[in-house]
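Removed from the display is one protein chain of the complex; every other protein chain stays in position.
By letter and in written order, the chains are A and B; residue numbering begins at 1 in each of them.
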Amino acid sequence: KDDLNWVDREAMNELPEVLQRPIPVWCGGIYYNPRVGPRAETSDTIITADQTSASEDGLIEMSGDVLIEQPGSRVVTNSALFDRSSGKFEVDTPLRLESNQFTFLADSMSGQTSSRQVSLGNARYSLFGPGAHGSAEYIDQVSNLTSVFNGTYTTCPPGSNGWRLSGEQILLDRDKGWGEARNVVLRVRDVPLFYLPWITFPIDDRRKSGLLFPTISTSDSGGLDFSQPIYLNLHPQMDATIAPRYVDGRGAGLETEFRYLTPYGQGQVSYGVLFQDREFDDQDRELAAWRHDGSIGRWGLHVDMNYVSDDFYFKDLDTGLQVSSQTHLPRVGELRYYGQTWQALGRLQAWQTIDPTLSDDQHPYRRLPQLQLTGRPHLLGPLRLLWLSDVTAFDRSDKDTSNNPTGVRMHAQPALSARLENNWGYVEPRARLYHTRYQLDDGGPSGSEPSLNTWGASLDAGMFFERSTNLFGRGYTQTLEPRVFVNKVAYEYQDDLPDFDAGELTFSYNTLFRENRYIGYDRIGDEEKIAVGLTSRFLRDDDGREQLRLRVGQGYYLDDRKVQLDGTGEDTADQTPAVADMRWNFGRDWYLYSEGQWDTSGGQRQRSTLRLGYNDRERRIFNLGFHDRPEDNLRQSEVAAIWPIHRNWRLIGRWMYDVENHRTQETLAGAEYRNCCWRVRLVSQRELYDDDGDGTLEPDSTVMLQIEMTGLGGFGGRVDSLLERSISGYRREYE
Amino acid sequence: CGQKGPLYFAEPAPPPQPQDQPPAPETAPATDNDDDSDQDPH
Partner (left out) sequence: CSGWQLRGQTHTPQFESVTLAGGAAQLRYTLERELTPLGVLLHNESPYVIKVIDERWDRRTAAVDERGRIAELELHYELVWQLIDRDTQAPLNPPRHIRALRNLAYYPDNITASSDEEEMIRQDLYDDIVYRLINQLADASRKVQQD
């Protein structure tokens, strides 16, 4: 049993509630001493002993069960000398010195009470902050600086030799929050592993510059891969991580990340390089990215600039389907103003296409710039003007060989709306005009200044009913929200107009109630439709939280739709698919979202999605996903989890299966062992991706290992990045 | 060894984001369901 105040779980539970401190589940206990309160400045010393004698010059001798107590510290020994005039004291029998920060056992002690300075001979110590302990020939302590000479330091529990630093001098500064050691040897299970002339390490949770723990991995596409991150704590609002990297089959390189936080937004600048990649005919491989998001009052700024030197950077040098599935990297900078009545957007947007299988004419347009103004000014009583105007200059890269037109599009969409609403319902008629005009650089089928004018009208009405009800033995307010949306958009021939950014909407409950069935402003979809929907919510009586929401809806067409994207024939279906979705938050941390659509005339099933998740924001994560899109013959399932199976063990897994093509798209299998002073993570990952741009998928597998000595810092590295991307809800240690 | 952690504001958090002053009561926008307006019903 340790005598440096190691409190295990049972002992902790026996303490009164208010004195108990949390013990991490993967560790058997913590160093903690509830018997000694915090330090107090004006402190009188209470001395009790079997015999005490005081001479005239203020020298007090004590012997036999000596106890010297001050608020904040206690000394227990057999004999002691205390000079009241100078405050010096001398103890040369085995002693125990305790405070609410540390515990010392020593054979002798001398010191000075007023300067809070003490020296201990042949001592053993425990520091509660870092949860560390060790022994030493002697220890000097001056207020919060503990100097350990010819001693040891470890955060492993008593009796464990997991790892240990031993050296001539270990200085532990609780004010600065870190320790510094000279000429030390790192021993693992008593086997000397490293000799370090100098090392610093954190002794609390404050950020500190220094080496983070390396990640070693091996993959089919690159062989052995070693990355050693170096962390620079530049400023409370800025830091940088520079990770030199060596990939055996390819070459040496570097990955850097600079993070910043300002009142005007936060962001991250990343740069990665691999010099003369032997597997890429000795070319340098580069990645550069800047991401910024800021909100200042009503202004929002978003920047997402990316560059990679070639299409296969992520596939060759990074890991995980999340990155290898990317086809375009955004290069966008946008400034938004969110006024109460008027909102504005100014955007510069382009893309770097990294999908070699896309032909030039499938490459996206650049919007240099896009200027949009929207507004909802009151006119008279409930009458409002709804304004939308958009001016966008569409351009293509100069290497573009497709003859896709370029030019400026001006679009205006003024509307009048008269929304009448109260607690239990609303009705909103709208009348809209659509005007689009193009100025094409070099003409098109309908000249260089084609234009489009059409109009639309809609009526949106809904009611809100509610009743008290009971579900699973708990009180709820259930709502019933019927909604009807009648929409008319007049037909205008648009097949000759350019199509810069028009697209089909992913059909869902919400799209039933949209005015234009296309996204973008190049196509105004003609439509005569009545959509009906019913929503029911279950709101908990105790806090108003929406525990369950059910929605069902369908649209009925009164006429065929002539405007089509790819100029095919009219869409003559007389109704939309029926759509139903459910969102259920059950238990404290479970959530279920599912949506189904089916074609009531033809009877076949259309899109359906199921997404189940669990996240206790501590140690357990579980995700289940099923996506079925028959029209794109896409049917895929995903299950992912990080789940503890034992105090010290957590399993990590992810399986993404392509049901349609009967193949596993990605697997992730790993384990994390963690105790008081170690954290080891081994993750193996295998994915299918198109590694050479010929459209066929090849497997690539990677195994990653990261070993961290808890108590010597860390928190970052490629294992964390892979898990954050692969398992929805996973956050690295400090997040 | 180093230790990475979240960024934070060094000095006390910046003053609440600058925003336009609260509209004085008499110019509060007429809400749609202002049905107790005192217009003369005739």
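What we mean here is this: a residue touches a chain if its C-beta (ideal position, glycine included) is under 8 Å from a C-beta of that chain, and two chains touch if they have at least 3 such contacts.
This is a predicted model, so every value here is computed, not measured.
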item	value
Given A:Thr52, A:Gln70, A:Ser309 or A:Ser325, the one touching the chain that is not displayed	A:Ser325
Hidden-chain contact residue, picked from the options A:Pro236, A:Gly249 or A:Pro364	A:Pro364
Contact with the hidden chain (one of A:Gly249, A:Gly520 or A:Pro644)	A:Gly520
Sole contact to the chain not displayed, among A:Ile46, A:Ala252, A:Leu433 or A:Leu505	A:Leu505
Identified contact with the non-displayed chain, of A:Trp6, A:Phe312, A:Trp351 or A:Trp678	A:Trp351
Residues of chain A (touch criterion as defined above) contacting the omitted chain	293, 295-300, 321-322, 324-328, 330, 336, 338, 340, 343, 351, 355, 357-358, 362, 364-365, 367, 421, 423-425, 463-469, 477, 479-480, 500-506, 508, 510, 519-520, 539, 543-546, 585, 591, 593, 595, 609, 611, 625, 627, 629, 632, 634, 636, 638, 658, 661, 665, 688-690, 695, 697, 725, 728-729
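Keep this in mind: only the chains that are shown with their structure count from here on.
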item	value
Cα-centroid distance, chain A relative to chain B, in whole angstrom	28
Residue ranges of chain A in contact with chain B within the complex	199-202, 205-213, 230-233, 235-239, 241, 259-261, 263, 266, 295-298, 378, 381-382, 419-423, 709, 712-716, 734-735
Chain A contact footprint on chain B (complex, rising order)	1-10, 14, 17-19, 29-30, 32-33, 35
